[in-house]
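The complex appears here minus one protein chain, its other protein chains still in place.
Letters A, B and C mark the chains in the order given here, with residues in each chain numbered from 1 onward.
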Amino acid sequence: MSRRPYKAEPSKSGWWLEQPRYIRYMMREMSAAFIGVYALVLIAGLFRLSEGEAAYTEFLDAAKGPAGLIFAVIAMLFALYHTYTWFEVTPKAMPLVFAGKRLPGAIIVAAHWAGFVVVSAALWLLAGG
Amino acid sequence: MLNDKSNVFNTDLFEALELGAMIDVAGAMACAALQRTESRGSHQRLDYPDRDDAEFLRHSLAHYSATDLPAIDYSDVTITRSQPAERVYGGAQE
Amino acid sequence: MASSNKPVIWGLFAAGGTVAAFVVPALILITCLAVPLGLLPPDVLSYGNLHDLLQHALSRLVSFGVLFVIIWHAAHRMRITAHDLGIRNDTVVAFLCYGIAAAGSLLMLIAIIRM
Partner (left out) sequence: MSERTVELEILRYDPEQDEAPHFQVYTVPYREDWVVLDAINYVKDELDRTLSYRWSCHMAVCGSCGMVVNGEPALACHTFLRDYPQRIRVEPLQNFPIERDLVVVMDDFIDKLGSVKPYVVAREEKAVDDGENLQTPAELARFKQYTACINCLLCYSACPQYALNDEFVGPAALALAHRYNLDSRDVGRSAREDVVASNPGIWECSFVGACSEVCPKAVDPAAAIQQTKIASTGDYFLKFLMPWKRK
């Protein structure tokens, strides 16, 4: 026998640039960076809030400026992409069966978007909108 | 003619080996069919349109030896559940 | 039963992902865009308003719960992504990601208790 299988070395770091679906996947994963940073900012705000008015005002002043706005726009787009991808896969992860028939995924996804609108509107109203 | 001399996953070689086996099987089928002077299942002959259980309710066995064509021999059939019956279609069933 | 303890962190990841999907876009819109740009009343994020809001035990619990699962969701996903990007020292990465999430959780806990 003269077998000599050839094993190609796959790229360990740049593989996700090779196909659009991998790029979309990496975008989805990177949403966690923005969501994480945003959550940390909120936690910082919460902590400063607990330290008293002066500390909190300092925090608010530090968060002002165009950089914050740009970050907010990008982070919100990533967060929306996270929402989109998360809802898309929900019917796959948790298929619902009614009377022996699988509920169409589109209905589950639509129900999630309806919930999203309700929650977002409630938060907006809560903020005095 | 074999073009591929490789020792690894040589499909040219195995297709040649398969061809040899197919010729053997084809020869066995043709010889057995010629000697089976009846019609049975998918073996249909215009010159012998009827089934002949007395003569041919038997397996055909082909034996290759030095000669080109196989010798045909027969062995008994053990019938378990399904008895041979007339093959009829459509209105003929009623 | 296999001895993987991934279900603990994955459970948090899944819960946080779901919560984040529902609330984060609106939260960013409100806190970082609508209020600074004047679409919502400016005092929404004021000390007095938020301090009052967080006087209720329930609102404290909800705030903590929401941010807790979101931060652990993000931490876990970043750990996986580091691996995807070719960073093979998973122990260090995990320690960093979960360390930040744990520190954030602790800070929140302190904040919530002394509020």
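Assume a contact is a pair of C-beta atoms (placed from the backbone, for glycine too) under 8 Å apart; a residue touches a chain by one contact, two chains touch by 3 or more.
Keep in mind the model is a prediction, meaning the values are calculated, not measured.
Enquirer: Given the contact rule set out at the top, which of the displayed chains would the hidden chain touch in the full complex?
Expert: A, B, C
Enquirer: Since one chain has been left out of the picture, which residues of subunit A touch it in the full complex?
Expert: Per the touch rule, subunit A residues meeting the hidden chain are 2-8, 10, 12, 15-16, 18-19, 21-22, 25, 29, 89, 92-95, 97, 100-102.
Enquirer: Tell me which stretches of subunit B touch the chain missing from the display.
Expert: Residues 2-4, 6-12 of subunit B touch the chain that is not shown.
Enquirer: At which residues does subunit C meet the chain that is not included here?
Expert: That gives, for subunit C, the contact residues 1-2, 4-8, 10-11, 14, 80, 83-84.
Here is the rule we use: only the chains that are shown with their structure count from here on.
Enquirer: Based on which chains touch which, is the overall arrangement a line, ring, star, complete graph, or other?
Expert: Chain contacts: open path, no cycle.
Enquirer: Averaging each chain's C-alpha atoms to get its centre, pick out the one most distant from subunit B.
Expert: C
Enquirer: Please report how many Å separate the Cα centroid of subunit A from that of subunit C, as a whole number.
Expert: About 11 Å separates the centre of subunit A from that of subunit C.
Enquirer: Could you please state the distance in Å, as a whole number, between where the Cα atoms of subunit B are centred and where those of subunit C are centred?
Expert: 73
Enquirer: Which residues of subunit A touch subunit B in their complex?
Expert: 1-4
Enquirer: Give the list of subunit C residues in touch with subunit A in this complex.
Expert: Touching subunit A: residues 17-18, 20-37, 39-41, 44-45, 47, 50-51, 54, 63, 67, 70-71, 73-75, 77-78, 80-81, 84-86, 88, 100, 104, 107-108, 110-112, 114-115 of subunit C.
Enquirer: Considering only the defined contacts, which subunit B positions touch subunit A in the complex?
Expert: 7-8
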